[in-house]
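This is the structure I have questions about; it appears just below.
Every protein chain except one is present and positioned as in the full complex.
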Amino acid sequence: MSTRLATGGRLLNRRKQVGFTFNGRRLTGFEGDTLASALLAQGQALMGRSFKYHRPRGVVASGSEEPNALMNLGRGGRFEPNQRATTTELFDGLEASSQNHWPSLDFDVGEINASLSRFLPAGFYYKTFIHPRPFWKHVYEPFIRRSAGLGKAPKDRDVDRYEHFNIRTDVVVIGGGIAGLQAALTVARSGAEVLLIEQAAHWGGRAPVDGAVIDGRPADEWIAGAVAELEGMENVRLRLRTMGSGVYDHGYMLAYERVADHTLGDDRPRHRLWRIRARQIVTATGAIERPLAFAGNDVPGVMLASAVRDYVANWAVSPGDRTVIVTNNDDAYRTALALKAAGLEVPAILDARPSVSGGLVEEARKIGIRVEQGRGVAKVLGRKRVEGVAVCSQSGEGAVLEEIPCEAVAMSGGWSPVVHLWSHCGGRLRWDDSLCHFRPDADKAPTGADGQPVAVVVGAANGELHTGEILRDAAEGGATAARRLGREVEPQAASAEAEHANPMAPVWVMPQGAGHDLRAKMWLDFQNDVKVTDVQLAAREGFESVEHAKRYTTLGMATDQGKLSNINGLAVLAHTLNEDIPQVGTTTFRPPYTPISMGSIAGEARGELFQPVRRTPMHDWHEGNGATWEPVGHWRRPYAYPRPGESVHDAVQREVKTTRDSVGLLDASTLGKIVVKGPDAGRFLDMLYTNMMSTLKVGRCRYGLMCSENGFLMDDGVVARLSEDTWLCHTTTGGADRIHAHMEEWLQTEWWGWKVYTANLTEQYAQIGVVGPKARAVLEKLGGMDISADNFKFMDWADGELAGIPARVFRISFSGELSFEVAVPASRGREFWDLCLDAGREFGIAPYGTEALHIMRAEKGFIMIGDETDGTVIPQDLGLDWAISKKKDDYIGKRAQQREHMARPDRWKLVGLETLDGSTLPDGAYAVAEGTNANGQRITQGRVTSTYHSPTLGRGIAMGLVLHGPDRMGEVLDFPKVDGTVVQARIVDPVFFDKDGEKQNV
Amino acid sequence: MLILHCPNCGVDADETELAPGGEAHLTREGPGSSDEEFEQYLFLRENPRGVHFERWRHAMGCGKWFHAARCTTTMEVFGTYPAQTSEPPQEIRDRISDRRPGWRWRELS
């Protein structure tokens, strides 16, 4: 059983006890513990269940590569699944629970999957859940959904906050081990700006645990000195708990800072996502030890040799009284020495190599550790925890030579450089035959905007595994980064003594000749339960590409992204295919290096700040007067203003009626207002609009249509000519920014010689529609301008003052009523709105929203961009030929409208639709014709584009696009509804109300 | 995530400040053009693996359009230049020749 040792623990503060719970049980640890070390210290080796077979699993690693010890953390608004216990700092009050079991961690019904494992091989789901088809929806999918996923999804809203932080700097050094510190020191001495980040809560990486001696001092001392020197430099920033998450194009990288994971609730942002532009990126990300594939290598108590040493040295955790070491390299001997130094037993080191000597091997032998050469583990004894190992000859088939009782197994299959960040953006790798790993190919670095290398990789991440070489490589890497910035610096490195090491031996399966039964118990991917036999099956079934084998077996597709499993997996694949590992290649490394929180990705963009809401100067009034909202672009426009006790529908009907009978008030501020000025402005507008704008007289307005270059109607609005060389173009609410950009695009990129300037004045003005028979009376009460029928005609505009407020008044109408749109400075918009309400009170004035606006325009047969148009409709479809100039040689969209398809007579055209029963047609309903198409669907001959209940006419009215529509007046069409019934509607003129325009012409 | 030098305001703009505008140096075809010419202008686009010329607008910045010569595989930027031209400046073509000998793009090389 694992326990806490009485002394030691370089990261522990034994004076500070920390209380936490695991599966509801109260436990204590020390400040400096991780959740994993604290659990191990309490004898809790079993930490979770595997994904597929629900096998009991314990912690394997001590860092971010951990595949097994995934926990649910926190509760309520701070609940998070799948958090690695190895990277979770312990804090007072931490709540953790294990995952993927029922009813309990110790007794899990799902474990039955394990005894069925021979029936659940790779590809099982693909092969099994296909036939019969109807089973998919009702049987297979619910089953798969229940078994899918590890942790539970959070149910409550996240209570924490998150933020982004954008910086540009010369150099980012990722990794605060000795390589990162040395590289940072070197590059910083050149004067460059440096940001050094480290994912853990402490500097130095694993050198102190490995007993490194640097410049004649223990590593800890050198590290403290290096950090102090860096902290003293003006041009250096240091950041702990910050992981290099991804490297992208042009020196862009993300760093994920876990600001307050260990101090939850202190009102700091929980995570901060650093969005960094670096001129050089130095990755000093170290290496990860590989497991060995032997039967039972997933039994709790089997750990990486380096992790065992970490737990002993960093956190004073004994993995058990007796630990057997199994290895193919010298490094694992350090674990044996560390265990012995802590007073623990090492019954044997099983070294797969036939003959080893010198260096660490000799040291181990010297203190009496039994070293067995050419040996391996035939299988691990024990189920929920290690009870011993059966020893075999590595070169054989697994005949058991002896059984050694033990509580833990420390395994080492060699080291793989962490090349993820190097590879994210195109850095290439090469296979190192002597160390059996992929290491960065320095000649094929990721490149930046200038096509030059943008990254340097140093230390263990570069395949250097000895202290002295790591430091030398890091100093040189730092100097390289500096040189690329045009700075010179001596690559002066701290020194360490040369180490003697026996060559490692590639061991991908243990023992070499293991039969199927043993291979079926050798785990490659612990989290996704992928075994040696699964990869071999995939190869046999033809999934020979590493990318295919990965997806077929799910090797490396778990939350750890195969940090421990990928190399072993592809070695097994290569072996099965009888190819070399470099020929098989690796899968693609993709960011993030380890999962980052969704909150950090969203940053501040949540709740009220999820997206910008644009408000008009009258927004507060609308809000205070019960407006229901319609989002239009980012604007919020009042949809209607229901009064207490009134339904929205009734409010809309009332608003239309009030406006038609007396006077209504509309906040039209959101409409785009773009000024176009210059000697060539008229010529320019003639190209933009389908009709002629250059002939418009000063003081007058004209309705205009704008098409895209491929002929489709994209916007409409009223254009006013302000002076000889100045026009004011109104656009739709959603169109203001787009149309302004459209104008600028043509001016800047096509007609750059034309003398035209534009300015988007949309927000300078509050624009208020005063609409209805009493509109003139209201404005006359405000006083200041002559807006009489004789002097201010339909489609006139004038500047002046109303009630002492500067105003520009347009006599235009989108409702068919006598109507004035008044633009006043936005800073006085609310004031003017209030004045209109006061002046109109005697007429029963009421504001109306967008729905009343829509109904009134539909009653008049006016089209609405986005209703009658959908990006496939040309003005000719809408009967707007009158607004297309025949005199112009050219306008944007004219050539496209001459294309054969655009000129076809059978394009659907705009008509009015009147239901025979007076009901309101469903929006978007299709009119059907006789017959069916090749897919068995009814042939259609038209569709509804706008449909409303008209309070003015007391019936449903609609507009639609219908095949040969204008030629079929009076015909009745069938519109099937989703409930299967059919509504019949007659084709009529789209102008339903006041066909002669008498109401607006008063 | 690209970073492009805006030749109009001089800012090295983050991609999130920019709006892409598709292929550069198209010749507008209006009324009078053949169907083939019009199709070429409006719809047919290069899709090169390598050197490409693009339009960008510094939308969240100075608001101006510019052109960028870029490698679509490595993201190397050979240069940016103002939009008021119908062909890339010689200096940028020279730089591309230096970096990508034998390059071709439409009729350019």
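All chains are identified by letter, namely A and B, in their written order; residue positions are counted from 1 within each chain.
The working rule: a contact is a pair of C-beta atoms (placed from the backbone, for glycine too) under 8 Å apart; a residue touches a chain by one contact, two chains touch by 3 or more.
Here is the rule we use: contacts and distances are computed from a predicted model.
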Identity of the absent chain, which is to be given by its UniProt protein name, from "Cell division protein FtsQ", "Sarcosine oxidase subunit gamma", "Indolepyruvate oxidoreductase subunit beta" or "Septum site-determining protein MinD": "Sarcosine oxidase subunit gamma"
Candidate in contact with the missing chain, chosen from A:Val159, A:Ala341, A:Ala759 or A:Ala903: A:Ala759
Hidden partner chain, residues of chain A it touches: 161, 163-169, 237, 266-269, 272, 275, 277, 603-605, 608-609, 611-617, 634-635, 675, 677-679, 755, 757-759, 761-765, 804, 806, 825-828, 830-831, 834
Chain B residues that touch the omitted chain in the full complex: 8-12, 14, 16-17, 59-64
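In this text, only the chains that are shown with their structure count from here on.
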Separation of mean Cα positions, chain B and chain A [Å, integer]: 28
Contact footprint of chain A on chain B as seen in their complex: 1-4, 14, 19, 21, 28-33, 35, 38, 42, 55, 57, 59, 63-65, 71, 74-77, 83-84, 99
Chain B contact footprint on chain A (complex, rising order): 166, 248-252, 277, 426, 447, 449-451, 709-710, 741, 744-745, 748-750, 752, 889-890, 894-896, 898-900
